[in-house]
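One protein chain omitted, others in place.
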Amino acid sequence: MVYEVLQLAGILAFAISGALVGVRRRLDILGVVVVGASTGVGGGILRDMLLGVHPPLSFLHWQNLTVAIVGSLVVFYLHPSVTRIRHFEVVFDAFGLGLFSANGAAVAYISGQSTLTSILVGVITAIGGGVIRDVLVNTVPGVLTRELYAVSALLGAGAAVAVLALGGDATLASLIGGALAITLRLTSVARGWHLPRPKMSGGSKA
Amino acid sequence: MVYEVLQLAGILAFAISGALVGVRRRLDILGVVVVGASTGVGGGILRDMLLGVHPPLSFLHWQNLTVAIVGSLVVFYLHPSVTRIRHFEVVFDAFGLGLFSANGAAVAYISGQSTLTSILVGVITAIGGGVIRDVLVNTVPGVLTRELYAVSALLGAGAAVAVLALGGDATLASLIGGALAITLRLTSVARGWHLPRPKMSGGSKA
Partner (left out) sequence: MVYEVLQLAGILAFAISGALVGVRRRLDILGVVVVGASTGVGGGILRDMLLGVHPPLSFLHWQNLTVAIVGSLVVFYLHPSVTRIRHFEVVFDAFGLGLFSANGAAVAYISGQSTLTSILVGVITAIGGGVIRDVLVNTVPGVLTRELYAVSALLGAGAAVAVLALGGDATLASLIGGALAITLRLTSVARGWHLPRPKMSGGSKA
């Protein structure tokens, strides 16, 4: 029960982050809903395609899509002012990232996948929604440029698998993994932690 | 028979829309064919991956890819002048959208999927080809910005499933759903119908 709620919370968080990006790009109401819903359920659909779950669970459980659409509509009508919108994006994106990394890894591990496969599936579930969102609105995905983004997903997925391997259940794994990933991600944003960048000889031609 | 022809017509329409974009971007002949073919068969491949049909039908039936490639080559050699090219893009894209939304939903429904799943598969089949096309040429997908684009796909898929649920066959479902979707999409372009956009406080920072 708690487990299903955590999964829906992840979908909601990512849907809100996607809808906020859509509002900032001034898409119309349906564009906002499409970006929001794709971000919310996209990572899970990618997970199911990788694991061979057909059709993806979000196509079977109407709750998933409903939560994503309602979240997007709420953002459309009640979004914050433009100057504060990026702040909210980061926070909701971090919650989606954390919940999905732990949850995706737990789903894979429980379905009998190996430790390596489970962690990879968790990471891809977590970053998948954000990559879909960023590619749709034509920007470089945050996973490539943001503070400790993929590291946070890796931490969340790894912790969730560790909890399960030690005998914990999916709810505990999702809670612990999710909390660790969200904490690391938001702390790295707040502190401005960055990983090293390449030393370039010659001028930048990026 | 009519059913297969409608499916090929959808592939052709989307391939032409993709090839027109390729010509406008001044890609070489193979680039035009790659964009055209990806747009033509991409939505169906995505549908098959979601439904667990391996390998995708377009890899088995040479007709699909042949129609997409021939359509792209015809565009390359006989494309309209630059000033009129966008007009043709919209029309062919609308036909692809309409035929695929109804056809994709019908394929899913006949294979035993639920109403919800069938409509979602139809919508994704319909917008998938266009999203692939727009992401490849590095623009924001039309589904996020164009007039009633996703609404038209939803109407086409919903109508097709309704016809099947009422006892009609796949041909009738594809015809009625496709016609409704194409009509709504082209009417919304002609009339300039738009959905509401977010009210923004502060300046646009999109």
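Order of writing sets the labels: A and B. Residues in every chain begin at 1.
FYI, a residue touches a chain if its C-beta (ideal position, glycine included) is under 8 Å from a C-beta of that chain, and two chains touch if they have at least 3 such contacts.
Since the structure is predicted, the reported quantities are computational estimates derived from the model, not experimental observations.
Between the chain not shown and the residues B:Ile29, B:Ile110 or B:Ala165, the one that touches is B:Ile29. The chain omitted from view is touched by exactly one of A:Val70, A:Val90, A:Val151 or A:Ala179, namely A:Val151. Screening A:Pro80, A:Pro141 or A:Gly168 for touch with the missing chain picks out A:Pro141. Residue positions on chain B in contact with the hidden chain: 22-32, 34-35, 45, 49, 52, 54-56, 59-60, 62, 65, 76, 79, 81-83, 135-138, in rising order. The chain not shown here touches chain A at positions 49-52, 108, 113-114, 116-117, 120-121, 131, 135, 138-141, 143-145, 148-151, 194-198, 200-206.
Convention: only the chains that are shown with their structure count from here on.
Rounded to whole angstrom units, the spacing between the C-alpha centres of chain A and chain B is 28.
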